[in-house]
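Let me begin by presenting the structure, written as structure tokens, before commenting on it.
The complex appears here minus one protein chain, its other protein chains still in place.
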Amino acid sequence: MTFTAAQIAAMINGGVEGDENTSVGNFGKIEEAKEGQLSFLANPKYEEYLYETKASIIIINDNLELKKPVAATLIRVKDAYSAFAVLLSKYQELMQQQLKGIQEPSYIAKTATCGADIFVGAFAYIGENVSIGNGSKIHPGAYIGNNVTIGNNTTINPGVKILYNCQVGNNVTIHAGTVIGSDGFGFAPQADGTFSKVPQIGNVVIEDNVEIGANATIDRATIGSTIIHAGAKLDNLIQIAHNVEIGSSTVVAAQAGISGSTKVGKGVMIGGQVGIVGHLHIGDGAKINAQSGVSKDIDPGKAVTGSPAYDYTSALRSQALNRKLPDLEKRLKEMEQELNQLKKSHEI
Amino acid sequence: MTFTAAQIAAMINGGVEGDENTSVGNFGKIEEAKEGQLSFLANPKYEEYLYETKASIIIINDNLELKKPVAATLIRVKDAYSAFAVLLSKYQELMQQQLKGIQEPSYIAKTATCGADIFVGAFAYIGENVSIGNGSKIHPGAYIGNNVTIGNNTTINPGVKILYNCQVGNNVTIHAGTVIGSDGFGFAPQADGTFSKVPQIGNVVIEDNVEIGANATIDRATIGSTIIHAGAKLDNLIQIAHNVEIGSSTVVAAQAGISGSTKVGKGVMIGGQVGIVGHLHIGDGAKINAQSGVSKDIDPGKAVTGSPAYDYTSALRSQALNRKLPDLEKRLKEMEQELNQLKKSHEI
Partner (left out) sequence: MTFTAAQIAAMINGGVEGDENTSVGNFGKIEEAKEGQLSFLANPKYEEYLYETKASIIIINDNLELKKPVAATLIRVKDAYSAFAVLLSKYQELMQQQLKGIQEPSYIAKTATCGADIFVGAFAYIGENVSIGNGSKIHPGAYIGNNVTIGNNTTINPGVKILYNCQVGNNVTIHAGTVIGSDGFGFAPQADGTFSKVPQIGNVVIEDNVEIGANATIDRATIGSTIIHAGAKLDNLIQIAHNVEIGSSTVVAAQAGISGSTKVGKGVMIGGQVGIVGHLHIGDGAKINAQSGVSKDIDPGKAVTGSPAYDYTSALRSQALNRKLPDLEKRLKEMEQELNQLKKSHEI
């Protein structure tokens, strides 16, 4: 199955530069693509590969000015990355075997309600009063606890655990091994130094179009709900504590952790390994650099970095000067000596 | 099912302020509670909500002085958080369906010994010579390896893996997806640059009343035991390496990691994303701030922060000055210029 540059350009509303009849049957990264493969260039860091690649067709951004001749046929679009993603989606749809039906052995409680065209893999567990919408896939070994509701066209990957009373929307994807609805970490300190567990009777609500990575953990609320709003994207191994709220279209990179009751706004970017303490408000559109430790509220649109985190630009200046501390100390010492000499000469 | 303020006060040994006959049937967080709900206030940060909430009854601390009139009926107790936790527990007991019996299909080796009133979920695996005490619950998809012992009234949540030879005490809760007894990370470097595995023949011992979060990992000892002492509370995604010891009633927040052979004392507080290198001693009652990197022993009762971590108060001072580095450098530069002028004028 091959496609010509003209056919591909039509699919992604692009303009062809070069031979319209060049054809490809496969995808490749620009730095390792072979003849007959389709590639793309979005990150300017990789522009050099554009002039060396063996890919037959390359999708590039409209505004890219070529510095040298390119052997491949080019297709120009407004956003090369998005256009390439569209083609990958079409390819994946063609390739993907449509999973349907119930594999055995699986465990489906009699009180569970399953929509049309769902898939339930072997060793999957579906508890009492569970409701699963049309076209959703519960992969092998997944666990769906009592009273959980899952919307339409949602994918629950192998070994995911969704505990009792949690709610998952439509078009949600949860990757393998992730736990939704574990108990929040709440213990009341006792006079004798031990801790008494605070029962966690709330749940987790995951709205539509959310994607959650592998082996992540999202705790249920103590009371009320931990909420992941529509379109949020959470990476692998992230930790979301009890009663946290994550705003719409917010992105949380791998291994970040957000402590109890913190409210994160919409369109926030949270870098990898970021930690945020509890009971904070993170404003819409804020940007938190990787490994930052956030201990105070962040205003909408603000960028922060560092541990503890503060204003991004100021923090970069301090980081640069921190590296120059040995030099600063040397200058300080020299001045002390000069000043002493001056004082002596003055006394004389 | 509703309760009056008088009935609730009797359960938690509190004093009512307001109408004793006010009744509630449900719980709510103070900032979002509705009429007919019971709430509490413990964190002074949320005091403003006390004067605005629609909750019908609120549990507060004995010593809280009201700044404005409160519409709700109040119940004063010594420790509002603990009192509320007690009520949540009673509620949870009433609500919880008592799980008992063996779901099919499950795998229970013939040499395994099971106590009275246990629950074994579908797809749970119980290996050779396993012993499980009375009233314990092995949820669906959990894996209990050969020769593991589990005490009474212990809860092993869905998909937990407890590997061979490990020991788990009474009233322990292990949350979904956690792995107990994976191999320690021990490799002997070889002359050719490769690594040779050091077999890990020890085990993990988890004492009574321990709670461990979701998707955490606790490695078995190389020889001897990795030990989690009684009453310790460990959060999600924490990593405990081989031969580590965690003292009684020590609390470890999410995503913290403790390297091989480190001994952590009793009543220690370890913040989220903390890292501790191997072979250290952390004294009883020490406090380690979130994201700290601990590379030296810590004396009992001491508080540390930073990466590398040191004395909490000193570190805060340095952090504050670090933000002022651009200003310090400016002052240094100005002085250099003034000093040069002085020297020149002196020469003249």
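When the chains are written out, they are named A and B in that same order, and each has its own residue count from 1.
Here is the rule we go by: a residue touches a chain if its C-beta (ideal position, glycine included) is under 8 Å from a C-beta of that chain, and two chains touch if they have at least 3 such contacts.
Everything numeric here is computed off the predicted structure, so don't read it as measured data.
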**Q.** Given A:G184, A:G213, A:G283 or A:P308, the one touching the chain that is not displayed
**A.** A:G213
Q.
One chain is left out of this view; which of B:Q37, B:Q273 or B:T305 touches it in the full complex?
A. B:Q273
Q. Looking at B:K29, B:H139 or B:K161, which makes contact with the chain not pictured?
A. B:K161
Q: Tell me where the left-out chain touches chain B, residue by residue.
A: 105, 107, 123, 125, 141, 143, 145-146, 159, 161, 163, 177-179, 182-183, 185-188, 190, 193-199, 201, 215-217, 219, 222-224, 237, 239, 241, 243, 255, 257, 259, 273, 275, 277, 279, 293, 307-308, 310, 314-315, 317-318, 321-322, 324, 328, 331-332, 335, 338-339, 342, 345-346
Q) Where does chain A touch the missing chain, residue by residue? A) 27-29, 32, 43, 45, 79, 81-82, 84-85, 88-89, 91-92, 95, 97, 103, 105, 121-123, 139-141, 157-159, 173, 175-177, 209, 211, 213-215, 231, 233, 235-237, 249, 251, 253-255, 266-267, 272-273, 290-291, 307, 319, 322-323, 325-326, 328-329, 332, 335-336, 339, 342-343, 346
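Criterion: only the chains that are shown with their structure count from here on.
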Q: Let me have the rounded angstrom distance from the C-alpha centre of chain A over to the C-alpha centre of chain B, please.
A: 25
